[in-house]
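Left out: one protein chain. Kept in place: all the others.
Take a look at chain A:
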Amino acid sequence: MNVARHVAWRSALRSRAYATAAYVPPASLEGLQRARAPPPKPKPESPTFYTGRANYYDQLLALETATKHTRTALQELQLLPLPKFARENLPPLRPVWKNKVDLAELMDANLTTSRYRRFLSQLNQLNEYRRLAEIAGHVQLAERIQHVLDVFERDNKEAILARGKRKPVKFDEFGRSYTIGRRKESTARVWVIAAQPSPEDEPVASSSVSSEAAASSAPVSSTPAMGISGFTQGPLSLAPAPVKVPTTNILVNNIPLAEYFPHVSDRERIVRPFRVAGLIGAFNVFALVRGGGSTGQSGAVCLGIAKALAAHVPDSEPLLRKAKLLKRDPRMVERKKTGRAKARKAYTWVKR
């Protein structure tokens, strides 16, 4: 048995590949045409390819580089590090960055909240440097930083920043203002135009120095500087002439004020803005009002007129504001509730 195994081992030794392979001299292998290796595949472009989020990290790193360069520039300009007393005076920052979805679309990368917030913190840092450069008067540097940040700002940035601010009242080519006033259930659209002085008034002003005779021979509309008309003798002829106030109109739904609002309280409410501002007879008013009753409609017209006066004569705005005429009265009819007869009125309480 040992002999058989020994013989088998010897035969196996003989059958090994290197022992039986033909001998090939190396010189004959020199000119051998081997199979050409396949052309090497191109390597990935981005250095952050192996993070799996190349687009995002490329953008983030570019932003970090920009921040670093800006920081160096500001340090050379002696603006950084900024002491506390200087930091307190800086105007507030109001950035309006793109939201997560838009930013992901811009970068062509999938954004999670944490990555989005990290990106925003970088943008905010750069925005702070931009503010510093701007306020110190380095316009070019601030513009270059803004150029970088513009890409990431929302398109409707101005609209968002203007929210909450009162839109300025516009005047058309004839000098009319258009304002809206509301009270209770009524809405009033009010057009206000400054009253033009009539051409008859001017000759009166120039001839006020001339003799009374010349003035009295003039047409009925002109009045002398001295004396009330109709009094040629006596003390009243020496009284100063009343100031000629041009007649202005207030039309509500194309109906004169006195006709539309028979109650004095409503008329007074409408005229009150003119009284407070001291501008009675200075403006003509045309209002279209809908909804509600007489109090609501007159209050709506009053608010519209007050807003228009504040636009025409900005100096009157503090007066109107003090008189609370520029505030839209928020009181509305309260709804009726279940279990009550009216909004507040309760049914008679029964003991049992």
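List of remarks:
To be clear about the criterion, contacts are C-beta pairs under 8 Å (C-beta built on N, C-alpha and C of every residue); 3 or more make two chains touch, one makes a residue touch a chain; residues count from 1.
The definition used in the following text is that contacts and distances are computed from a predicted model.
Considering only "Ribosomal protein S2", "Cytochrome c oxidase subunit NDUFA4", "Neutral alpha-glucosidase AB" or "Aminoacyl tRNA synthase complex-interacting multifunctional protein 2", the record for the omitted chain gives "Ribosomal protein S2", by its UniProt protein name. Considering the whole complex, the residue from A:P26, A:P40, A:P92 or A:P262 that touches the absent chain is A:P40. When you scan A:G52, A:P92, A:G230 or A:G339 for touch with the missing chain, the hit is A:G52.
Within the complete assembly, A:H138 is the residue of A:K98, A:H138 or A:H312 that touches the hidden chain.
Screening A:E30, A:E88, A:E173 or A:E334 for touch with the missing chain picks out A:E88. Interface residues of chain A facing the missing partner chain: 40-44, 47-52, 57, 61, 73-74, 76-79, 83, 85-86, 88-89, 135-138, 140-141, 144.
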